[in-house]
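Structure in structure tokens, see below.
Every protein chain of the complex appears in place save one, which is left out.
Chains: A and B, in written order; residue numbering restarts at 1 for each.
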Amino acid sequence: MTNVDARADSGTSTGTRTRTAARSGFRINSKAVVMTLYLAFLLIPIYWLVNMSLKTNNEILSTFSLWPRNLTFQNYMTIFTDPSWYWGYINSIIYVTMNTVISIVVALPAAYAFSRYTFLGDKHLFFWLLTNRMAPPAVFALPFFQLYSSVGLFDTHIAVALAHTLFNVPLAVWILEGFMRGVPKEIDETAYIDGYSFGRFFVKIFMPLVASGIGVTAFFCFMFSWVELLLSRTLTSVDAKPIAATMTRTVSASGLDWGVLAAAGVLTIIPGALVIYFVRNYIAKGFALGRV
Amino acid sequence: MDKRVNQKAWLLVLPVLVLVAFSAVIPLMTVVNYSVQDSFGNNQFFWVGLEWFKETLASERIRDALGRQFMFTLIILAIEVPLGILVALNMPKKGFWASVCLVLMALPLLIPWNVVGTIWQIFGRVDIGLLGYTLDALGFDYNYTQDALDAWITIIVMDVWHWTSLVALLAYAGLQSIPEAYYQAAKIDQASRWKVFRFIELPKMSGVLTIAILLRFMDSFKIYTEPFVVTGGGPGNSTTLLSIDLVKMALGQFDLGPAAAFSIIYFLIILLVSWVFFTVMTNLDKEEGPK
């Protein structure tokens, strides 16, 4: 039964092997075509912005060219040397960071409570939190303006950071709850038996376990606070004015300085791109939970 | 998952409650307060009951904006969901190119919304934008600042550009969780590519797709910045969506009462549609038996 078969000497045929390789190669190509088209669709408008940011206003308006003929960094220099421009970036980064920290700090214990305990009204509370994620910022723009003016927080970073918690805290609770649910309860119980207090357990043991969840949450908090304009513009005038608002106001005030506008736009893309690059391996995980 | 009953958990939720009360409840109260009063300036208010609500519901301007809003949302859902699935199906499953695709696709999601508007505002211009220039050169009479249809096409293409990746990334995550054995079994059963999609991939993606559709519904219903930057709501009122109209009314004309009533109705519509959608989807799931 274990006898050697005579047909063995027909051996391997290189011909068939290349055929399968060619076939699988073709399949990869049809996918690559779809992806190339889609990525081109995504990237060409961004390229156009970069292209314009490297041209002088004169070139933009007088000639139409697919790449800059007279490469210039003048537009970027304008931004880096004018405080009203570069402070826009600093302001944005300040309130985005504040918002991310606040959202995560308050969401951590709440997410823990939702993932571990049943308590009076928990389901309603959870749903109500989520409804805030659905609230249109336009609805809140005016009341926020009045509220923060009346408590003297108008045109401060903290005002914008707090306003953005409106949609970021529910989001943070939602994402973190998903991650915490994946941590077995036995870990908590063992820690308590070992004599850990709640605070020490939470910081020393539990938080490292949900570190990737915290990373994903920080990413999304950063993202939604960074991209928002309506509230941040409404709540600021000079001191905490975000870059996004600086851009819109410059357009209306100084006429159409397309080159500088494009350069400012390009610079707003960079922090996002950096953040994506660093968390690229976690994004898929966050999306897999379906909690965005 | 069995959770213990513990009322002390409220203490853990307290910080969130305080914060959300400050950033959501107080402003909402203000809105409710305005919605039932009228003001002649100088901080003098008096009670008007449901007058503003009646007016809002009867207002042709708001009805038109609502109609445009629903149309916009339906169109972008009809494009972004199938396109997102298509892209997800064609993404590389692992390796260097998968990372490249992930990073590049996430890029539009992290661009500030007004910059998204700016990009398309420039891109679509006939004089300096690649898209507008090309269309013009090809003989199309394209001008989004003057032609309502062109303006609509522009903001829809912009939204597709901006958000399809979100649907695609969610669908991709759903696809990644399908065990290889399903594909092998399908090969053995001689299932066609379509049947693999219809009977394996689509059912396995249904969870994340529900979320994707829900998110896209909510977010497209709230959209303000991007179309505002591109068209400013025009030409005429042709691209004035709900939020644009609301901001015009509240911050532009300072019509506090009507704006507040409008806000409340607006918010309720989103809640209602989301709730109906969510219930229908989860019930469909349940009918087929618990998982």
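Simple rule for what comes next: a residue touches a chain if its C-beta (ideal position, glycine included) is under 8 Å from a C-beta of that chain, and two chains touch if they have at least 3 such contacts.
Here is the rule we go by: contacts and distances are computed from a predicted model.
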Record-based protein name (UniProt) of the chain missing from this complex, from "YCII-related domain-containing protein", "Carbohydrate ABC transporter ATP-binding protein, CUT1 family", "L-lactate dehydrogenase complex protein LldF" or "Phosphoribosylformylglycinamidine synthase subunit PurQ": "Carbohydrate ABC transporter ATP-binding protein, CUT1 family"
Residue, one of B:Ile200, B:Leu251 or B:Val273, that touches the chain absent here: B:Ile200
Touching residue (missing chain; options B:Phe22, B:Tyr182 or B:Phe197): B:Tyr182
Contacts of subunit B with the absent chain, listed as residue ranges: 179, 181-182, 184-185, 187-192, 195, 199-200, 203-204, 288-291
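The rule is simple: only the chains that are shown with their structure count from here on.
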Averaged-CA centre spacing for the pair subunit B and subunit A, given as whole angstrom: 16
Complex contacts: residues of subunit A adjacent to subunit B: 31, 34-35, 38-39, 41-46, 48-49, 52, 60-61, 64, 66, 102, 105-107, 109-110, 112-114, 116-120, 122, 125, 129, 131-147, 162-163, 165-166, 169-170, 173, 181, 223, 226-230, 234, 243-244, 247-248, 258, 261-262, 265, 268-269, 271-273, 275-277, 280-281, 283-284, 287-288, 290-292
For the subunit B and subunit A complex, residues of the former touching the latter: 1, 3-10, 12-13, 15-17, 19-20, 22-24, 26-28, 30-31, 86-87, 90-92, 99, 101-115, 118-120, 122-123, 127-131, 133, 161, 165-166, 169-170, 172-174, 176-177, 207-208, 211, 215, 218, 221-222, 224-225, 229, 242-244, 246-247, 250-251, 256, 259, 263-264, 266-267, 270-271, 274
